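The complex appears here minus one protein chain, its other protein chains still in place.
All chains are identified by letter, namely A and B, in their written order; residue positions are counted from 1 within each chain.
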Amino acid sequence: MQVTSSVREPLVTGGKTVHDVTEDICRQVEGKPSKSWMLGMAVSLVALLIGAYAVFMLVWEGIGVWGLNKTIGWAWDITNFVWWVGIGHAGTLISAILLLFRQKWRMSINRAAEAMTIFAVICAACFPGLHMGRLWLGFYWALPLPNTFGSLWVNFNSPLLWDVFAISTYFTVSLVFWYIGLIPDFASIRDRATNKISKMVYGTLSFGWDGAAKTWGRYEFVALILAGLATPLVLSVHTIVSFDFATSVIPGWHSTIFPPYFVAGAIFSGFAMVLTLLLIARKLLKLEDYITREHVELMNIIIIVTGGVVAIAYATEFFIGWYTGVEYENYTYMSYGAATGPYAWAFWALIICNIIIPGTLWFKQVRTNFITSFIISIVINIGMWFERFDIIVMCLSRDYLPSSWSMFYPTIYDVGVYVFTLGLFFTLFLLFSKFFPVINMAEVKSIIKSSSSKKN
Amino acid sequence: MESNKHFVLGIYDDEDVLLSAVRKVKESGVKIHEVYTPFPVHGLDEELGYKRTRLPIVAFLFGLLGTTLALTMQIWMLGYDWPMIIGGKNFASLPPFIPVTFELTVLLSALGMVGTFMITSNLKPYGKPRLMDKRCTDDKHVMAIDLAKNDLSQEDIRSIIGNSGAQEVNLKDF
């Protein structure tokens, strides 16, 4: 028997029954797409098409069309890569780490968050691919394949190669984890389907699921072990992304705190993106009883905690930069020189968006309000973009040789490729929200008895 | 149509009633074929007497395979097949090999375990499930009893299930 303390807030409101859960979630999949969905899809497709032009030009002309120069060899491309990978962390965090910690509130949000993870990782993967210039040779550079360039193997000492393994493993395992969770829900849709196409499609997708207790028993173990594997995996992915910078000897990049600090930052931005998406979804898909004020507050609390960790990391970076006594440290992204130099605007954008504005979440009124939560979640995403921009561009712009100091100015192709990934992300997410159950029905059903508010 | 399999189905709508029903039905000497539920019911597999799955061992072994493969690959490629000095380190130095080793360990462990789960649970695309009652993926728990495997008469079984708290008692033939 499950016992839930009366101190805890209900996780499902509106006195829903188990059957109501099936009805509410399947309605979206079975009905016609709404007007707002069509509108969103149109906007996303336009962004995707405009971006596709930028991508085409990039591949055709080479990465010279970007605003990179001899000093700043990485800029928007890797900024966007890290930003997307970071966003892609929340899904696995919610489904794996919160599963291990038995946080039941994750059940309403994990499906959408995992979908977000997968799409964000796809967007992220575009950038390392594209920034290689000759995309079609990428496989030889990134994978240990026998080739005709001399029998040179890939360099396993390179963090960039570790990235290839980390991102592809992360993508695969997240996809598998997500799909395993979807199987029982696909079976629910299959058994309700009225037309032939739905029956066939969801019948195929549900892998012949019948809900037998034996299978459920195994299934729960699989989920638990996948969570146990995905937890260090999710940590390792952003750790390895941070190694891209931290193994080097560029001032500001070479910092031992980078691995856990990047992970905390990733969760911070990932949760912000989950909040952005779910606050829209709960309105458009009428999920108010499943994604409640309590959920929003708990997500905001995670944002406070990870934001706090990030703030401590900033303070540490600032302090140790001074503590080393190395003069070059005064030009890193987190230093007095940064706060007053030519990129001061980017520095302050970071501080304001990542520390000051999210700081208001300490007030209960702010973190339980849907509108302020929505605004702050977008601000954090902007702030986390600036964090990566600052780390990459500011640290490169002023390192050891003052004669090489430079600034970075983006071209329309820098912007265009970013727009491409944004379009891709929202297109995929909208497709998901139409054709897949956006809430994990099976899991939510399991807590209806213990955590649903009673009908009066 | 001649059917050769006959099941008595008990339909329940509450997981705690279901758990006590399973206990009662087993105590009356009826062998339960399987219980179908819309969501995982905590403690049900123990109640039914299922052994704990050995999938964790599978995961561990696949993980070990991944570790071995990754280390062998890296040490052979960079240490023996085409040695190069990179960053002043040894040809095959362990610390930089750890990340890839870790990733491949996780990858093989996860894929191996999920693959084994799919095979042992007979989950595959185009798999045709033998559904006892369609509502078992919606909101009802379905207990199925194979008549051929029980000595009691159908009437007795029906009454045992009826008394165990079932909402409905049905018969299903395949």
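Assume a residue touches a chain if its C-beta (ideal position, glycine included) is under 8 Å from a C-beta of that chain, and two chains touch if they have at least 3 such contacts.
Simple rule for what comes next: contacts and distances are computed from a predicted model.
Chemist: Among "DNA polymerase III subunit delta", "Quinol:cytochrome C oxidoreductase", "sn-glycerol 3-phosphate transport system permease protein" or "ATP synthase subunit I", find the name that the UniProt record gives to the complex chain excluded from display.
Modeler: "Quinol:cytochrome C oxidoreductase"
Chemist: Let's see if you follow the contact definition: name the visible chains touching the chain that is missing.
Modeler: Visible chains that the missing one touches: A, B.
Chemist: Among A:169, A:206 or A:255, single out the residue that touches the unshown chain.
Modeler: If we include the chain that is not displayed, A:255 is the one touching it.
Chemist: Consider the whole complex, including the chain that is not shown, and state which of A:119, A:243 or A:385 touches that chain.
Modeler: Here the residue in touch with the unshown chain is A:243.
Chemist: So which of B:43, B:79, B:127 or B:165 would be touching the chain we can't see?
Modeler: B:43
Chemist: Just to verify: which one of A:204, A:316 or A:453 makes contact with the chain not shown?
Modeler: Answer from the full complex: A:316 touches the omitted chain.
Chemist: Go through chain A and note every residue touching the omitted chain.
Modeler: Touching the missing chain: residues 1-8, 100-102, 231-232, 235, 239, 243, 246-249, 254-260, 308-309, 312-313, 315-317, 319-320, 323-325.
Chemist: Footprint of the hidden chain on chain B, which residues?
Modeler: 42-43, 56, 60, 87-88, 95-96, 98
Please note the rule applied: only the chains that are shown with their structure count from here on.
Chemist: Mind pulling up the chain B residues that touch chain A in the complex?
Modeler: Spelled out, the residues of chain B in touch with chain A are 13-16, 34-42, 44-45, 48, 50, 52-53, 55-56, 59, 73-74, 77-78, 81-82, 84, 86-87, 89, 93, 96-97, 99-100, 102-104, 106-107, 109-111, 113-114, 117-118, 120-132, 134-139.
Chemist: In their complex, what parts of chain A are in touch with chain B?
Modeler: Residues 1-2, 17-19, 21-22, 144, 151-159, 161-162, 165-166, 169, 172-173, 176-177, 180, 183-184, 187-188, 190-192, 203-222, 225-226, 229-230, 232-233, 236, 240, 243, 442-443, 445-446, 449 of chain A touch chain B in their complex.
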